[in-house]
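Omission of a single protein chain aside, the complex is shown with its protein chains in their original locations.
For chain A:
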Amino acid sequence: MMLIPCPWCGPRPRVEFSYGGPADRARPADDAPLEDWTRYVYERDNPKGAARELWRHGAGCRQWFVLERDTVTHAVAASHPLPGAEVAP
């Protein structure tokens, strides 16, 4: 099974985690034009290869974090705490 390195708990089995969408999506301002909101809510880069994604360690520390992963080989490159959560516990 794929091992995912939680920034807080270290490598843990994939089944403890869930995928939560692509990382780095900037939420538009409340009054941004409709096209910006459509892009944000519905459109996806859907990369084949290197990807940056949000994952959550639901069966562990329950933290969200960023996972760098390859969507073809499933190799995991790195994981990072979310900005603002950098302090180690």
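Just so it is clear, a residue touches a chain if its C-beta (ideal position, glycine included) is under 8 Å from a C-beta of that chain, and two chains touch if they have at least 3 such contacts; residues count from 1.
Here is the rule we use: contacts and distances are computed from a predicted model.
As stated in its UniProt record, the chain not included in the shown complex is "Sarcosine oxidase subunit beta", which appears among "Sarcosine oxidase subunit beta", "Xanthine dehydrogenase, molybdenum binding subunit", "Cytochrome c7-like domain-containing protein" or "Lrp/AsnC family transcriptional regulator". Mapped onto chain A, the footprint of the missing chain covers residues 1-2, 14-15, 18-19, 21, 34-35, 38-39, 41-46, 48, 51, 53, 55, 71-74.
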